[in-house]
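One protein chain is absent from this view; the other protein chains keep their places.
Going in written order, the chains are labelled A, B and C, and every chain counts its residues from 1.
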Amino acid sequence: MTNDFKFYTELKVRYEETDAMSVVYYGKYFVFFEVARTEYLKNIGYNYVDIEKDGFYFVVAESNCKYYNPARYDDDLKIFAKIEYMRNSSFNFLYNIIKKSKNKNEPNVNIAEGNTVLVCVNNADFKPCKIPDYLRRAIQNFEGF
Amino acid sequence: MTNDFKFYTELKVRYEETDAMSVVYYGKYFVFFEVARTEYLKNIGYNYVDIEKDGFYFVVAESNCKYYNPARYDDDLKIFAKIEYMRNSSFNFLYNIIKKSKNKNEPNVNIAEGNTVLVCVNNADFKPCKIPDYLRRAIQNFEGF
Amino acid sequence: MTNDFKFYTELKVRYEETDAMSVVYYGKYFVFFEVARTEYLKNIGYNYVDIEKDGFYFVVAESNCKYYNPARYDDDLKIFAKIEYMRNSSFNFLYNIIKKSKNKNEPNVNIAEGNTVLVCVNNADFKPCKIPDYLRRAIQNFEGF
Partner (left out) sequence: MTNDFKFYTELKVRYEETDAMSVVYYGKYFVFFEVARTEYLKNIGYNYVDIEKDGFYFVVAESNCKYYNPARYDDDLKIFAKIEYMRNSSFNFLYNIIKKSKNKNEPNVNIAEGNTVLVCVNNADFKPCKIPDYLRRAIQNFEGF
């Protein structure tokens, strides 16, 4: 599943992220996706902080998640991320969340997968605009399309 | 869009729910969906607290959201909810979030729509099980299918 | 305890606000305090949205909470709030959170109490500044000091 991802980031589940079922609350996975986006952009040389300073916001137009197994407090998660396609002003991130096993005899567990469609907007009026060229090129170089 | 929903609940956006773009963080809409589910079930006569006491959890198998317009701090939102279909152990909630205009001359604004597929599981082992009959009948009566 | 509060607002505990102990996560009470501040200000005639538009932010300088009993999913809470004192640029909110009993024979339960010291700052540079006169007068009128 995660064979074709070239990037991942890691995090550990916080108590705050669990709910009364003793598992991670379903909405928190979208926070994990956000962490992966931030680190993905840094990995290809760009900081979202600086992109905002250049006058852009990336707003989420659509988000989707499928949940396969629950994650719990203190679990070590890998969040794989890739950009699947890029249009003029929008691009689609795919994610796959895996739980790392605590010992060698247990396999990793597939937790969730999802995607978010992001739109590059002018941060003055939230109107869609072209993805900055430097970022477009960096994404194309990294993903190879 | 919301014509065929028979239920909605209302809430007001909290400061905590906004982010540095001054809009509601994209993951928070899934919390709003949760509030609507809770109130929907109460409206048809059942309290999720009691369903858990009966030995069941409703776990989310899939969640999706499309974002049309940003909501902001102190906005008054209506969250429409309906159950679109029901299988043996799963059912699908649809949602539509609308921002109520502050004055009569402004129209309401379409904020987001989404769905969550829920699976009824045994709360001892998280294995899927049949939706309790009393709840199945109440949903069928309410939605008319 | 809550005898000398002239204002309260109500809310219902969301599933997202619980944690793996099946109780409200300790940090969420500060969100409930925020909801009470917002509604308190509205109750004396002012909307924090408009205060921000006038060029001010209220930033939190200090927050404290004592926890007496756990609150749980779907509990109905009353959050009492009052302004205890006001200085040139700062003021202190006191809070008391009570769980409403589900039936007449059970007493209400004392959940938590706390306070937040807020500082009025210029929203351009976050420097402390005088609390706007209109707001100062409204608070004095309401609290009677």
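One rule holds for everything that comes next: a residue touches a chain if its C-beta (ideal position, glycine included) is under 8 Å from a C-beta of that chain, and two chains touch if they have at least 3 such contacts.
Quantities reported herein were computed from a predicted structural model and do not represent experimental measurements.
Enquirer: Taking the full complex into account, find the residue in A:Y15, A:Y68 or A:Y85 that is in contact with the omitted chain.
Expert: Residue touching the chain left out of view: A:Y15.
Enquirer: Going by the contact rule already stated, which one of A:F7, A:Y73, A:F126 or A:F142 would touch the omitted chain in the full complex?
Expert: Of all options in A:F7, A:Y73, A:F126 or A:F142, contact with the hidden chain holds for A:Y73.
Enquirer: Quick one: say which of B:D4, B:D19, B:D54 or B:E84 touches the chain that got left out.
Expert: B:D19
Enquirer: Determine and list the chain C residues touching the chain excluded from the picture.
Expert: Against the missing chain, chain C presents residues 21, 23, 26-28, 30-31, 34, 57, 59-67, 70, 116, 123, 126.
Enquirer: Tell me where the left-out chain touches chain B, residue by residue.
Expert: 15-16, 18-20, 22-23, 25, 27, 72-73
Enquirer: Spell out, residue by residue, where the missing chain touches chain A.
Expert: Spelled out for chain A, the touching residues are 14-16, 31, 34-35, 38, 47-49, 73-74.
Assume only the chains that are shown with their structure count from here on.
Enquirer: Determine whether chain A and chain B, two copies of the same sequence, contact each other through the same residue numbers or different ones, counting it as same when over half of the numbers at the interface appear on both sides.
Expert: Because over half of the interface numbers appear in both copies, chain B and chain A meet with the same residues.
Enquirer: So, comparing each chain's Cα centre against the centre of all protein Cα atoms, which one is closest?
Expert: Minimum centroid-to-centroid distance belongs to B.
Enquirer: Return the distance between the CA-based centres of chain A and chain C, expressed in whole Å.
Expert: So the centre of chain A lies 34 Å away from the centre of chain C.
Enquirer: In whole angstrom, how far does the Cα centroid of chain B sit from the Cα centroid of chain C?
Expert: Whole-Å distance between the two chain centres: 27.
Enquirer: Send over the residues of chain C in touch with two or more other chains.
Expert: 15-16, 73, in rising order.
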